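To start, the structure itself, in structure tokens.
For this depiction, one protein chain was excluded, whereas all remaining protein chains were kept in their positions.
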Amino acid sequence: MADVNIKFNGIPYSVPEGITIIEAARLVGVNIPTLCYLKDINEIGACRICVVEVVGQRNLVASCVYPVSDGMEIITNSERVFNSRKHNLQLILSTHDNRCLACVQNGHCELQKICRDFGVDDVNMFDGEINHYEIDDSAEHMYRDNNKCILCRRCVAACEKVQGVSVIGPNERGFNTHIGCAFDQPLGDVACVGCGQCIVVCPTGAISEKDHTKRVWDAIQDPTKHVIVQTAPAIRATIGEMFDYPIGTNVEGKMVSALRRLGFDKIFDTNFGADATIMEEANEFIERLQNGGTLPMITSCSPGWVKFCEHNYPEMIPNLSSCKSPMQMLGAIIKTWYAEQNNIDPKDIFVVGVMPCTAKKFEIGRPDQSASGYPDVDAVLTTRELGHMISRAGIDFRNLPDEDFDNPLGESSGAGTIFGATGGVMEAALRTAAERITGKQASEVDFMEVRGTEGIKEATYNIGGVELNVCVCSGLANARKVLDAVKNGEKKYHFIEVMACPGGCINGGGQPVQPSAVRNFVDLKSLRAMALYSEDMRKSIRKSHENPAIQKLYTTYLGSPGSSKAHRILHTSYVERDKF
Amino acid sequence: MSNCSCIPFKGTKEQQKKLEAAIEKYKDQSGALMPVMQAAQDIYGYLPIEVQKMIASGLNVPLEQVYGISTFYAQFSLSPKGKYAISVCLGTACYVKGSGKIFERLKTVLGIDDGGCTPDGKFSLESCRCIGACGLAPVLTVNEEVYGRLTEDDVDKIIEKYKALD
Partner (left out) sequence: MKNVAELIKIKEETLKNMKSYKYNIRVCGGTGCTSSGSMKIIDELEAQLEKAGIRDEVNIVQTGCFGLCALGPIMIVYPDGYFYSRLEPEHIEEIVKEHLVGGKPVLKYLYAETVNDGEISAYTDTVFYRHQHRSALRNCGVISPASIEQYIAMDGYMALAKVLDEMTPNEVISTLEKSGLRGRGGGGFPTARKWVFTKNAKGDKKYVCCNADEGDPGAFMDRSVLEGDPHSVIEAMLIAGYTVGADEGYIYVRAEYPIAVEHLTTAIKQAREYGLLGKNILNSGFDFDLDLRLGAGAFVCGEETALMRSIEGKRGEPIPRPPFPAIKGLMGKPTLENNVETFANIPQIILNGADWFSSMGTEDSKGTKVFALGGKINHTGLIEVPMGTTLRQVIEEIGGGIPNGKKFKAAQTGGPSGGCIPASLIDTKIDYKSLTDIGSMMGSGGLIVMDEDTCMVDMAKFFLEFTIAESCGKCTPCRIGTKRLYEILEKITSGRGEIEDLDRLEELASHIKEISLCGLGQTAPNPVLSTLRYFRDEYEAHILEKRCPAGVCKALLSYEIDADKCRGCTLCARKCPVGAISGEVKKPHTIDKSKCIKCGACMEGCKFGAISKK
């Protein structure tokens, strides 16, 4: 596309035609603040914070949606612009619960930062009537506090456009407009899947996960409890963001070190659970393939996806793999095998999952997830909550030594690591399934076609003379497209990987919140995924079935993948749920 | 904020058939949701959750979208209207001629607020914008009947008249 000549604050630049003022500003080094804008999904020009002057225009224009044109002169730093933004912020504050010190987003809030930048000195300037809303804490994983909502509608865009879930939206109109569910039902009563994508885009503290940190502190301080923490593959690639590391820095060693200093008795790696998942899932897939089972088989690691399927595609429940998620598998293994081996009563074991995910908070309460008779996992912390715990404990994260996971459940393969990115489960499964089917050691372990951050990826592999059509999708709106295509016969796949969050767990709803200024212009998904794929490359063991600890688990305890014992401990069942 | 009614839903098979027919008629048109919701409002008189679920399923749209629309447009109602639905014009012409007072008087006489319905289901009250009978200002309507050039005292007479009816 051709370039156009424009001026920013009097200085001439040449920028590509057709982009918006805010994008052009970024190119020339000007950051325009915004509260509602999310590239591609929420370009609605509603908050009016990003207004700028365009010479010749009577009114200020919203830079997030206004395209540049040749000869345009843009002014972003005039008194008029500053005043407008300030007034607008003051209007927002007049309906916003301003008790910032008691807010989960204190210090990270986008609204707070912009208020500081624009010198909002009088927060009561436009005080007047406000609507009071009940806090909705009906869902297992999160709460919504409309008193802090500024109606930017990013959450709505995430729910509707990214996830195709559409359980929240604007209700009523004018001053009474508020975000809510149909008939203002509580979130826990509707088809919310718990993905938490709304949380990571909220510019204020209006939406947040339910805090499990107290449960965890209590357990740590309880001398009768053997407290075990496990961290999901994606955490090592993102927890660094909480301590100002560049996005995509793998800080596994420091993370383990911090967990040990927090007082956990054992630190295990969910990657082990991922390896176990592959053992079971690859086996299940081969069995379905060879014995005429229900195909395509669809992965079940992502609890948001599983709940989505139960609500929206109950007829496809038989397609779901019966495997528990890696976190639940590892929890189950801890409370059975590990408990037996170490002579600990499973009732005294408290398993904490550190997850990039909010749906996991829902998952631990699901039925058929208590192999030992006790819940496989007792508490789930998001990456953010772990970050807050580390801060509270006063641990100087950046200066920690690198330490290793505890054994044996801290040992893992590269296959387990890449579970954290979209395509990772598929690739890990293919690495194992290929060898299982052919009975030969495969030299090629990289399945490049299923990597990358695109929402829907397809590939066909010839394994041992069998053509396997696979599909990998992430983001539930994409899952909808794939499932509809399968249902109406347009597509024939053997194996589908679905991750609820776009890009997979590295971009999960439990991950550190990056402000829109970063989110809109940095490819979070790729940078974070890169950390996992480099780790996979570094590992000497890159296939799940080659993990010696996994081999030991099967030889000493479970027998073979798919055995009845494996089924009892590592598999689960699903329920049909209402569409609405 | 929900003004969800507590009156149990009493939809009939017949009504459901009509709604299904409306869904069928508009299903393949772009922008089907509004006409279908308008049809449903005509059929049931209001849009309770049961009806909105039928619409959402029939047109394959999220229930929240239907609800968001039903609370955006003033014409859609979530609670049933009274047997005698009273609507007072608060458009400029009527307002200038004192319709605000008429409306206040009705609220007092009926003991209900804007959008409310008397407990016996007999009267519901709402304000509306210009119904175009500015020549008769101030104006109110009871169902389809128009009453114009009103004074406050007329209000009591009108209510008495409908109270006397069954």
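Order of writing sets the labels: A and B. Residues in every chain begin at 1.
The rule we apply is simple: contacts are C-beta pairs under 8 Å (C-beta built on N, C-alpha and C of every residue); 3 or more make two chains touch, one makes a residue touch a chain.
Here the structure is a predicted model, which is why all the values come from computation and not from measurement.
Touch with the chain omitted from the figure is made, among A:Ile41, A:Ile92 or A:Ala158, by A:Ile92. The chain omitted from view is touched by exactly one of A:Asp40, A:Glu79 or A:Glu129, namely A:Glu129.
Only one residue in the set B:Leu110, B:Leu125, B:Val139 or B:Ile158 touches the chain that does not appear here, and it is B:Val139. Looking at chain A, the residues touching the absent chain are 44-49, 51, 59-60, 62, 65-67, 84, 87-88, 91-92, 94-95, 126, 128-129, 150-151, 170, 172-177. Chain B residues in contact with the hidden partner, per the touch definition given at the top, are 30-35, 37-38, 65, 68-69, 72-76, 90-93, 95-97, 128-137, 139, 146, 148.
Definition applied: only the chains that are shown with their structure count from here on.
Mean C-alpha positions place chain A and chain B at a centre distance of 44 Å.
Residue ranges of chain A in contact with chain B, taken from their complex: 131, 133, 160, 166-173, 176, 178, 180-184, 190, 579-580.
Listing the residues of chain B that touch chain A in their complex gives 1-2, 4, 49, 52-53, 56-57, 62-68, 71-72, 78.
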